[in-house]
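Please read the structure below before turning to the comments.
Missing here is one protein chain; the remaining ones are kept as they sit in the complex.
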Amino acid sequence: MFSRVDMFKIAKKAIIDSGEKVQIERYTVPGVKDLPVACKRLLEEYGCDLAMALGMPGPEEIDKQCAHEASTGIIQAQLLTNKHIIEVFIHMSEAKDDKDLFEITQNRTHDHALNAIALLKGKDELSRKAGQGIRQGRKNVGGLG
Amino acid sequence: MFSRVDMFKIAKKAIIDSGEKVQIERYTVPGVKDLPVACKRLLEEYGCDLAMALGMPGPEEIDKQCAHEASTGIIQAQLLTNKHIIEVFIHMSEAKDDKDLFEITQNRTHDHALNAIALLKGKDELSRKAGQGIRQGRKNVGGLG
Amino acid sequence: MFSRVDMFKIAKKAIIDSGEKVQIERYTVPGVKDLPVACKRLLEEYGCDLAMALGMPGPEEIDKQCAHEASTGIIQAQLLTNKHIIEVFIHMSEAKDDKDLFEITQNRTHDHALNAIALLKGKDELSRKAGQGIRQGRKNVGGLG
Amino acid sequence: MFSRVDMFKIAKKAIIDSGEKVQIERYTVPGVKDLPVACKRLLEEYGCDLAMALGMPGPEEIDKQCAHEASTGIIQAQLLTNKHIIEVFIHMSEAKDDKDLFEITQNRTHDHALNAIALLKGKDELSRKAGQGIRQGRKNVGGLG
Partner (left out) sequence: MFSRVDMFKIAKKAIIDSGEKVQIERYTVPGVKDLPVACKRLLEEYGCDLAMALGMPGPEEIDKQCAHEASTGIIQAQLLTNKHIIEVFIHMSEAKDDKDLFEITQNRTHDHALNAIALLKGKDELSRKAGQGIRQGRKNVGGLG
C-alpha cells in the first residue's frame, strides 16, 4: 500500500507478455515488513513455486531500516521454504523526480519478473547473463576482462 | 508500558466501531523487545489468528536500536507461525510535540486496526488500496502513473 | 562478569521482598553475548518459566554492538521457547558517574524483577500500567490524552 | 548477474588446475540476496558438500546493506545445513580502478576455491596456515610472535 506505483500490474504484464504459462496469486499487505510472512504463505499455503516481493520504501532513515528488516525476513523465508523470493524494492531516495521514480519502478519490476520466470526454468538459466555487470532498473555497468 | 498513549484502547475502539465480529485478547509487556514472544504466544497459545504489536519507542539512539531488534523479532515470529503481526510503532522522534504525538498515535493505530481486519478477510482484501502511496498516521503521498 | 554491580543480588532481593513464592536459579557467564544460550538453557534444561538477562555493556562502540547482538539472540531464545526473558541491560554510557550508574542499576533491576513476577501471573497483569510512559530505572515520562 | 567479472569461470579453473576430483554444479541468480537460498538448495537438493557464494556488491550504501543481508543469510544457511558456504564477495569500493578490481577478483576467487577444497578434505587441513595474517586477494599482513 505504501508504494506509489502499482507494481503488481507491471509484473503481471511482464509475465503475460513473456508468453510463459504462469499462474499468478496476488497478496497485498500494508507495508514492506508484512511481506516476508505473506510471501512465505504464498509459497507454503497457496502452492506457489516462487514469490515476488514488491515494495517501495520511503526516503526517511526509518524507512530504510524497515526495508532492511523486511529484506532480512525475506531471506529467512526463502531459507525456510527452499524457494526463491525475488525482492523488488524501489527506494524513493533512488529517484531524481517522480518521472524517474516511475521509470525505475517500471524497468526493475519488469526485468525482475523475467528473472523470476528464468529461475523457475532451472538453476542454470541465468548463467549466460553472469559476469556482465547487469543492473535491474538502471543502465548496466558492463563486464571486465 | 513505555508507551505514553493507551494504544490498546484506540485499537479496540477501531475494531468495535468497524462492526466486525472479532474477539480480542490483551497482553501487556514491559517494553517493545518483549513484544515478539508475547505476540507469538497470542498466536500459538491463545488461538489468535493475527496479532497487533503496539509500541512507542523513545527518542534516544538506544530506543531506536531496541525498536529495530523488536521489529526483527516480530518478523521472525510471523515466519514461525505463518500468521500476520501488524506492528504499530510510534517513534517519539516522529512528532513535533505532544499533540502531534497523540494524533499520529491515534490515526496510525486506528488505520492499522482496520488493516488487520482486512488481512483476516483474505490476501486480496487490501489490493484495491495498492499503489497509491498510502501512509498510516500521516498524510498520504499519492500514486503515480 | 563484565558488570560492575552485582545485579543478581538486587534482583534476588526484589523477588524475596515481594513475598511471592519464586524459586531462583543462577547462571553466570563471561559476557552479555553468552546470555542468550544461558537463558535458553535455564528455560529448557533447568525448568525455569522465565529468565532475567542481567548485563552491563561497556561504553565503547564495540560494547554497544555486543549488546545489540546479545539482545537479538535473547529475542530469538524467547521465540524458540515461547517464554519471556526480561533483559536488564545497563549501558555504562547512560550514567553521569559511578553513583548514578549504581542507582540506575539498582532501580531498573528492581523494577524489572517485579515486571518478571507480574508476567508470570498472567498476560494481563501489567495492563493497568500501560500507556503511562513508564521508564525502568529512570523518571517516568508520563501519559498523554 | 551483478558481478562485472565471471567469477564462476575463475573458481572452476582453480578447481580443475588443483587436480582434485571435484564435481561442480552452477547456479546463477540475479543478485547477492538470492545467493543464500540458492546455496542452500545446492547443499540440500543437488547433493553438494560445499557451496561457494560468488558476488560483487556495488559501491553504494544500499549495495553494502544488501551484501550484509546476504552474508547474514549465508551464515544461516550454513547453520541449517551444517555445511560450509565459502562467501567470495568483491566489493567494488575495494578497488582503485578496473584493473585492480579484476586482479582482486581473480586472486580472491582463486584462493577461496583452494580453501573450499581444503575444507572438504578435513577440519584440520588449513591449520598449518593459521596465525599468519593471510588475506585472500590482497597482500598478506604476516604473523606475530
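Miscellaneous remarks
Going by the order they are written in, the chains are A, B, C and D; count residues from 1 in each one.
Keep this in mind: a contact is a pair of C-beta atoms (placed from the backbone, for glycine too) under 8 Å apart; a residue touches a chain by one contact, two chains touch by 3 or more.
From a predicted model like this one, the values you see are computed outputs, not experimental measurements.
The residue touching the chain not shown here, chosen from C:Met7, C:Leu50 or C:Ala113, is C:Met7.
Looking at C:Ile15, C:Leu50 or C:Ala77, the residue that reaches the missing chain in the full complex is C:Ala77.
For chain D, the residues touching the chain absent from view are 64, 68, 71-72, 74-76, 78-79, 82-87, 91, 94, 112, 115, 119, 123-127, 129-136, 141-145. What chain C contributes to its contact with the hidden chain is residues 1-9, 25-31, 33-34, 36-38, 40-42, 44-46, 58, 62, 65-66, 69-70, 72-73, 76-77, 80, 98, 101-102, 105.
Convention: only the chains that are shown with their structure count from here on.
Chains making contact with chain A as well as with chain D: none in this assembly. For the copy pair chain A and chain C, the superposing rotation over Cα atoms measures out at 145 degrees to the nearest 5.
Chain centres here are Cα means. That of chain B falls 25 Å from that of chain C.
For the pair chain B and chain D, the distance between C-alpha centroids works out to 40 Å. In chain B, the residues that touch at least two other chains are 72, 76. Taken together, the touching pairs link the chains end to end in a line with two free ends.
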